[in-house]
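These notes concern the structure reproduced below.
Here the complex is missing one protein chain, while the rest keep their positions.
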Amino acid sequence: MKQPKINRRDVLKGGAALGLAGAAPMFFTRNAYAASYLNDPGNAATVTLGFNVPQTGAYADEGADELRAYELAVQHINGEGDGGMLNTMQPSALKGNGILGKKVEYVTGDTQTKSDAARASAKRMIEKDGAVMITGGSSSGVAIAVQGLCQEAGVIFMAGLTHSNDTTGKDKRRNGFRHFFNGYMSGQALGPVLEKAYGKERNAYHLTADYTWGWTQEASIKASTENIGWKTNNTVKTPVGAGDFSQYITPVLNSGADTLILNHYGKDMINSLTQAVQFGLRDKNVNGNDFVIVVPLYSRLMAQGAGENVKGIFGSTNWHWSLPDEGSQAFVKSFGQAYGFPPSQAAHTCYVQALLYADACERAGTFMPCEVVGALEGHKFDGMGNGPTEYRAEDHQCFKDVLVVKGKENPSSQFDVLEVVEVTPRAQVEYAPDNEFFAGGDLGPCNNGSA
Amino acid sequence: MLLIGLAMERGLIRHFYKRTHAEQILVTFGLAIVIQEIIKANFGANPIPTSAPDIVAGSANIGTFLGLGDAIVYPWWRLIYLTFSLMILGGVFAFLQFTTFGMVVRAGMHDRDMVNLLGINVERRFTIVFGLAAVVAGLAGVMYAPILPPDYHIGMDFLVLSFVVVVVGGMGSLGGAVAAGFLLGILQSFASMNEIKSLFPGIDQIIIYLVAVVILLVRPRGLMGRKGVMED
Amino acid sequence: MSVEDTVLHIADVHKSFGGLHALSDIDLSVQKGTTHAIIGPNGAGKSTLLNVCIGRLIPDRGAVVFDGKELTGKSPHEINQAGVARVFQTPEIFTDLTVMDNVIVPILSKKDGSYKFNPMQNLAHRKDARDQAMELIEDVGLHPDDHAGSLSRGDKRRLELAMCLSQHPKLLLLDEPTAGMSRHDTNSTIELLKKIKERGMTKVVIEHDMHVVFSLADKISVLAEGKIIAEGTPEEVKANPVVQEAYLGG
Partner (left out) sequence: MNIMKSEIGMMVVFTIVILTMPLWLAPIGAGYPDLLQKFAIFGLFAIGYNILFGLTGYLSFGHAAFLGIGSYAAVWSFKLLTMNVLPAILFGVVCSGIFAFCIGYVSLRRSGIYFSILTLAFAQMSYNLAYSVLTPITNGETGLQLTINDPRILDAAVTSATGLPSTTLFGLSMSGYSGFYFCAVVLIIGFFIALRISRSPFGLVLKGIKSNQTRMKYTGFNTRPYMITAFVISGMYAGLAGSLMAVTDPLAGAERMQWTASGEVVLMTILGGAGTLVGPVLGAGLIKYFENIFSAFNDKSLHELFSFLPEILENGVVAIIRPFVGEGWHLMLGLLFMLIIIFLPGGVMKGIDRIKTKFGSKSEKPAEQSE
């Protein structure tokens, strides 16, 4: 193998060529026309929204349900189908002809429930597909990561399922909005119900997923149960995805605790609950109390995964398809007609977020993010399944009633696993924006992005 | 399970015996992704609740049995699982150790060509061993289902851990794999105790890997590894 | 002969594996510039002896002294750097590389062996190394651009020999350099080894082929069951009744 000699001058020449080649394509980097904000649809007949949901990984089923809800929302906004919640939403500026007369188009992507993949997917939607709004997600880490990205890029982010206090607490952003409730609200809603059901004399043992969401939820629940007089026996962190929880469950048996609180979500929740029941915890009697288990955050899909074991176990949820109000019924009906089964709470919150965004654009008269932020901040609405709701201006968190649910003893179908025990009124779960669990963040200024 | 295992070996794996270990690992990994996605398409991504037969539901009061009060309980199903695994282990061990078939396979592991020269069809025996391995793994999965509701991703969750256990135990050594499994499991349980965690924060997260590193540094071929297996 | 002429001195070396005494009380001196052959039946401990010399095995007892320095306990690369090269029974070459690169690696070893970080230097510019390699490759009759892995067994041996020679070792250890070669190849290898001898390189050869041994060796040691049973010039060894019984006759 022969190689030519290379000397220093050749290297310099190569370097110069490299510089030239690097400069040339810079001409293509900017759009020729001026626009006032990123991805302004201008005179186009359509506007593009980005639906960023987990399609692979542990939350793929939730992601699929979210995507179904988004597709339904797009149909309804565009005036197709039966209109769903468009008919029950109060007030509503939506006309059923798209948003601001533009037909809604959408692009989809896979978050893989990983921050990097979710951000890459969102960036594609923003940079390549020209999305003016990103929505979706099924975990707090991803929601916070994408929310940060949307803030930096200058588009609106409407969070999907994210329960961590941080999303609208220490990591809140001006361009991001959350309809879903949070860990603190779960705690506030559960406290009184647990007091009523199990009394004031309880000794609680926490098993907590060892990451940010688990910690904030544990802190929230601990505060509210101690408030009703319960003692906290112990708090133990479990690694995420532990699989076998037996080494964490056996110590509970002899700890003197009579209540087990599982601050787990997803697969961890299914596994820890299943195994706790197998260890006979629920058959025990400690200090004259029947041993009970509490799962503060329920998801119907996950409850299905735990099967029989959820029966009689308390928890909280953002929404449930069995709610009798007009809005919920309209949504369940059109979702059921389209797909043949009832929607999950993840689907509901995503559907509502899409509609709220569309409505805000109509009211603002533009897609410009800062104007939309203005239209959403402090916006009060009703008829979306959660009763009267407000998007609080200070932290972009929706304030509404919270559902306390219980695993149903006699389910009538595979979807009918939870029953609503109580609808905790908004006043009881509301907190000041500078509450200790939410302090430390700053919405900052809004960002229109550079066109 | 046996059929799937046999089909896999015949159709794919056997063409890879002559390739490098890296390629063997990679092609099976690719296959795992494909199978996993097919399962997802058919059964969804959500875990499927599987309960143990009613007759063995609940837990055994071992404490009373041992005369220690009712402080120690253990689910019946886990006891059955334990007994069952021990039986399977014994069976596999006996099969590999005491039958001619097992002897040939062990010899073939060291020097396939030599055994082939002796006029024994090693390929066919490897196929059967692969099928057997699939059956054992499958049985483990079936029996484990009531403890851990299965979902399409469950294989990946166990992949790395089983890999570590086998290597730490010593490649080609059944006893080593069992010993490593017990050792890592017990250490993990100890590390999960709050008392120990407060001394070494995060120890429960890394104990398995830490022990794996130490063992491999002290014993180059794992706990009971023999010379000549997987070394080229 | 004086002690100063001794290049390699194996002093009282003992090595056993489990209960088997592979080498016991070996005492052997190799004189400078000579070709010293070690013969003996299979399992006599010949290869073990070479392995002790190059640091692959550490003797239980005794010492290997080379050029006045003790080698025992040193690592293989240090022993090679001290000037000992070895041709293996089954050729140890770089099958993924070209013949040229195979020979360049040992040439680099003199300067780079203990460690040299020169990632930006272009190998194509090491003309000295290439010329040197080229000469050797022509000497053994190979083509520089051939892939080492695709060579015949005989060619692989010749390549390995060229690789060792390129290091200009003070002592060359050859483990059956002609095993598996045709008569023609064997003869050309003998010629090559004789040529090296003229250059004054000291060699230790393990060999089965008596034709090779008697045409090359200045001195022969006979090894049986881990012990040296006879030593001397080829003629002396040929005439030795003990050897005839243990080896030549058997």
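All chains are identified by letter, namely A, B and C, in their written order; residue positions are counted from 1 within each chain.
The rule we apply is simple: contacts are C-beta pairs under 8 Å (C-beta built on N, C-alpha and C of every residue); 3 or more make two chains touch, one makes a residue touch a chain.
Because the structure is predicted, anything quoted here is derived from the model rather than measured.
Every visible chain touched by the undisplayed chain in the complete complex is listed here: A, B, C. Only one residue from A:124, A:231 or A:408 touches the chain missing from this view: A:124. In the complete assembly, the contact with the undisplayed chain comes from A:141, out of A:84, A:98, A:141 or A:327.
If you put the hidden chain back, the residue from A:40, A:210 or A:422 that touches it is A:210. The residue touching the chain not shown here, chosen from C:15, C:46 or C:86, is C:86. In the full complex, chain B makes contact with the omitted chain through residues 12, 15, 19, 21-23, 26-27, 29-34, 36-38, 41, 160, 163-164, 167-168, 171, 201-202, 205-206, 209-210, 212-213, 216-217, 220-222, 230-232. For chain A, the residues touching the absent chain in the complete assembly are 1-4, 6, 10, 14, 17-18, 21-22, 24-26, 28-29, 55-56, 60, 63-64, 67, 106-110, 114-117, 119-121, 123-124, 127-128, 140-141, 144-145, 148-149, 151-154, 164, 166, 171, 173-174, 210-213, 237, 239-240, 442, 444-445, 447. Although one chain is not displayed, its contacts with chain C can still be listed: residues 54, 56, 75-78, 80-81, 85-86, 92-98, 101, 104-106, 108-110, 112-124, 126, 145, 163, 167.
Everything below uses one rule, namely that only the chains that are shown with their structure count from here on.
Chains touching both chain A and chain B: none.
Across the assembly, the mean Cα position most removed from that of chain C is the one of A. Every chain gets a centre from its CA atoms, and the centre nearest the mean of all protein CA atoms is that of B. Inter-chain contacts peak for the pair A-B. Chain centres here are Cα averages; for chain B and chain C they lie 47 Å apart. Centroids built from CA atoms put chain C at 72 Å from chain A. Contact of a single residue of chain A with at least two other chains is seen at no position. The touching residues of chain B, when paired with chain A in their complex, are 40, 44-52, 57-59, 71-75, 77-78, 146-149, 151, 153, 157-158, 188-189, 192-194, 197, 204-205.
By the touch rule above, chain A contacts chain B in their complex via residues 57-61, 64, 210, 234, 236-239, 241, 243-244, 246-248, 251, 253-254, 267, 270-271, 274-275, 278-280, 283, 301-302, 304-309.
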